[in-house]
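Heads up, one of the protein chains got dropped from this complex, but the rest are sitting where they should.
And then subunit A:
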Amino acid sequence: MIGQHLQFRGLFLKYFLVLFLAVVIPLAANGLSEAWFGYRDQRTRLEQLLGVEARSAGAKIQGFLDGITNQLGWLVQLPWTGEPDERRQIDALRLLRQVPAVASLTLLDGNGRERLYVSRIGLNRTESRMDRSAEVAVAGARMNRLWYGKVGYYRDSEPYMTIALTGNRPSVGVVVAEVNLKLIWDVVAAIKIGRTGHAFVLDGPGRLVAHPDINLVLRGADEATLAPFQRIREEIRRAPADVATGRDAGGIAVAAAATPVAGPDWTVVVEQPLSEAFGPIYAALWRTFGLLLAGGAFACLLAFILARRMTEPIRLLEDGTERIGAGQFGHRIEIRTGDELERLADSFNAMAAELAVSQERQERIAKLKRFLAPQVAELVDRTGDDDVLEGRRTEVVAVFCDLRGFTPFSARAAPEEVMSVLSEYYDALGRIITRYEATLTSFSGDGLMVLVNAPVPVAEPALQAVDMAVEMQLSVQTLIAGWRRRGYRIGFGVGLALGPATVGRIGYESRFDYTAIGSVVNLAARLCASAADREILADGAVARAVDGKRAVNPMGMRPIKGYDEELLVYRVAFADQPDAA
């Protein structure tokens, strides 16, 4: 029972798993591939986007410097004369007002002598004519026309840079400007990468020139502050793509791209927190995960219902067969699935109905077997009905036999001995009756009646009856020999007659007997009564029927009870070997 339940559970689990996986695996595969390709697409898009943002930020920073150099360009248009240049002084002052990043301006003539110095903080100088041609800024500008100095920190805090510019000929002189790089803040703070991303600018040695958080810039050349920025730049340099990932000063994972600013050898780095850069893909991943969960739950439910629908009929079938097997043939398996399972259930139901019919017959036959020879019972069984037992008139051989001197014996002997004798006696006769396919219709005490040719017809009833009687005599005589040795004085006689009789079943519902009614029965009984020990008496009809086949000797006319005239009685001869035993 438990094992069967386990099997049932196993089947349910198998169906469930197969159905569940059939839905979930494609769903998961789809979700995962979508997530993977989505991630790659997003990554590519991010790289492109950050690259563009970096170039755009670089252009803005370059624009800041170009704005200054363009303004400076106006101061180196015309050659210097020996006289003070009032006009150029106004231009310089106007430039100071125009470009807030310029802290001071120095104008040198073609010989490298200082002609004008204007400052926001210090005192202005005019025509000091100091020779400054040896200065690196002046030499740089003369060589490259535009020269950017290194970034320095005013009072270790504010980033400054010197820009020197000359015109298209030496006589226009050189302009040297001190630029307060803090002003790039306006530019760099305006650069937004996505929602929270930003840009910053490093100079060649990796010092911070500009950052949206001006405080970081104002810390000057502070190694601890600069290290994370330099690390990110290094990672971008090493990265195979334009974009690298790393951690910013706050320890947040960022994606970063860089672009150089050619003139001053700066690097503009743009960075965006990965959480934001990959925000869409994270959202998509969560969405996919949610869908997977929902799909999984749905698949689970679906698989459960389907597996249940598949295993439930099987369980019903199993249960049904179990009940039918236990003998409940009235049980019917109710399956309305409209498929093979329903057909199977219908077959089971039909089988159960047939089994019920069959069992009923079996029971009936079992009853018949009590008085029918097994062969007869088989016949009834085979033909499937007991019509053969119906009443009819037919030619039968009635055989009667009983023991001689049994009544006095039974009065004397102990009941155990009586029963033992009877048991041996019936045992011997029963086997013979069975062998000869005769029908034992009744027995009482030591006498019994046997029919031949009813209900099952035989080829030669008389012959068969005679042979059976002979064997009975022989068999019982052997027993009698044994009994005599024990001191029981018992004999055995047989009588048989052939003739028409009414045969059939008589009795009431639970107690049926098969019997024959007719004069032949009476005759056989009388013959048996008149037969002595070791004698088989037959009537004329039997004698005629076996004439020439068996030795039957007439014994002369004898009066028979119930008959008006005397009848010729025959004695069946048989190899009597009483003394042989």
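Just so it is clear, contacts are C-beta pairs under 8 Å (C-beta built on N, C-alpha and C of every residue); 3 or more make two chains touch, one makes a residue touch a chain; residues count from 1.
Everything below uses one rule, namely that contacts and distances are computed from a predicted model.
Selecting from "NADH-quinone oxidoreductase subunit K", "Glycerol-3-phosphate dehydrogenase", "ABC transporter substrate-binding protein" or "Allophanate hydrolase", the unshown chain of this assembly corresponds to "ABC transporter substrate-binding protein" (UniProt protein name). Shown as candidates are A:K14, A:R94 or A:R129; the residue that touches the absent chain is A:R94.
The chain omitted from view is touched by exactly one of A:L146, A:L183 or A:A239, namely A:L183. In the complete assembly, the contact with the undisplayed chain comes from A:L218, out of A:L165, A:L218 or A:I232. Taking the complete complex into account, residues 86, 89-90, 93-94, 96-97, 100-101, 120-124, 153, 155-158, 180, 182-183, 214-215, 218-220, 222 of subunit A touch the chain not shown.
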